[in-house]
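Apart from one protein chain that is not included, each protein chain of the complex appears where it belongs.
For clarity, chains are labelled A and B in written order, and residue numbers in each chain start from 1.
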């Protein structure tokens, strides 16, 4: 092929007027230069010693690791901080021992190859990937013979039914995965919250009185009894709520219905990708999601004012029960958390 | 109990109850009250309050108003309590050196005595959280594991799981908690300085606050068993180390390997 230029030797192109070639030509490999270790036996001897030293270093590293393993014991009787110190020591001794052991071999081997093994460059020749025309013709011939012998072309009934069978047989392999999970049904639209559920503190679990929430206070709450749910984490992933107290006149009119004396409860699950929108800035009344910085304005009924989220955080309407504890007045009015196709 | 019940009608019972009641109140006052509302107003002397007022007029009134009523960006200081002043002034955040998205920690500009005088004055303006007692902030008395759980739900989202700091909106940030005195951690929780919300004793009890302090002092003291902590900032710094250090060292070896020996 045209790319495979002839492999010229070291001829340079003479600069004369007249018949100059269109391109320079490859001058060929430069003359080999000997290394110090090739010419000076002392240098070679030195390199040999260096390589051996590196291998010895590796042995030392291995020994350090073995001794360290048995000498540094993880003793449960130690205090917490001492235990961590011991662990750090163990990790460092084992790791450094291992690194020295490995690097000794690696650096030694490479140094050996570089200084003492022959460094004269050798040449291999390449061949085109494609076969010769003859080989190709033979291959085609063989394939044709095979096709002919099988009767694949001559017996369309066999061919077509085989294609049909091959197309269908993987189907059960897909269907078998049907039971990897239930269908979504309506569960994405429901949370653990029911009307009358007390708001309890996350993680320790006591109910909260409206009077407990001073101005500017924030509490992370869960519905009462969620710890007894069948799938606690699944329920928590939808039911997490942030409770905040502001001045009543700072709230948007549409959030007042679900508020109780300036106390509002909003879903903590981001409407973008479901992270907990837990960062509340008391002065600006903004809620910030730490995952993608969607920002929600509490004074605008948790409307999105920045970031990749689109929908406002759903509000959980709250009120108080006879004993003055905060309770949900109703479940969420819409699905919480990230968007999905069936959500309307 | 029955013996006690039988003597309830004894003439001395009333007197005993009164004495007991007074005693309990006194002890409780000493133990609990310093960490709750309006205690500091009564413990400070009138001189302190007067000195505090002068300090206030000199250092604070330009922004917060002559009567601490607040104006524009500067909030009213009536009812913020001694804890708030102790936190803001004691950590150098106030008096504000220059305006920015938030008042950062800075060199402290008032002496301890001046700070307590100023605290006394502001506390006298209206009831608010007081400076916590030594006992309320003693890490040794806290439960580290419980503190970790409270911290994870209430604090980590802003300050980071290891208290290494975190970003808020528009240039504001939650400062690192790695080198903060327990007193200030407590005061910040009860007063909610700047962007931080308030965590009243009803939602995070004083015991839980002490647990959080215990947790923070534990993880701040705790060595990183795996080696250098990389700021305990998570995958971003780890990625940088892999790229900058790991790759550079490996390429260094590769260059050496590929280079001709002299």
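Assume a residue touches a chain if its C-beta (ideal position, glycine included) is under 8 Å from a C-beta of that chain, and two chains touch if they have at least 3 such contacts.
In this section, contacts and distances are computed from a predicted model.
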- Note on the structure: UniProt lists the protein of the undisplayed chain, choosing from "NADH-quinone oxidoreductase subunit I", "Cytochrome bc1 complex cytochrome b subunit", "Alpha-D-ribose 1-methylphosphonate 5-phosphate C-P lyase" or "Peptide/nickel transport system permease protein", as "Cytochrome bc1 complex cytochrome b subunit"
- Which of these, B:74, B:108, B:127 or B:233, touches the one chain of the complex that we don't see? B:233
- Item | Residues in chain A touching the chain absent from view | 1-5, 7, 10, 12-13, 15-17, 20-24, 26-30, 69, 72-74, 76, 78, 80, 83, 87, 90-92, 94-96, 98-103, 105-110, 112-114, 117-119, 121-126, 128-129, 177-178, 180-184, 187-188, 202-203, 220, 222, 231, 233-234, 236-238, 240, 268-269, 272-276, 278-279, 290-294, 304, 306-311, 337-344
- Message: Need a quick check: the contact residues on chain B for the chain that isn't drawn.
- Response: 101, 144-145, 147-149, 152-153, 156-162, 164-171, 173-174, 215, 218-219, 224-230, 232-243, 245-247, 249-251, 253-255, 257-259
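Assume only the chains that are shown with their structure count from here on.
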- At what distance in angstrom does the C-alpha mean of chain B lie from that of chain A? 36
- Residue set of chain A touching chain B in the complex reads 35-37, 80-81, 84-85, 87-88, 91-92, 95, 107, 110, 114-115, 119, 201-204, 208-209, 211-220, 244, 276, 278-284, 286, 288, 290, 293, 295, 306
- Residues of chain B that touch chain A when the two form their complex: 146, 149-150, 152-154, 157-158, 166, 168-169, 172, 174, 192, 194-200, 202-203, 208, 218, 221-227, 253, 256-257, 260-262
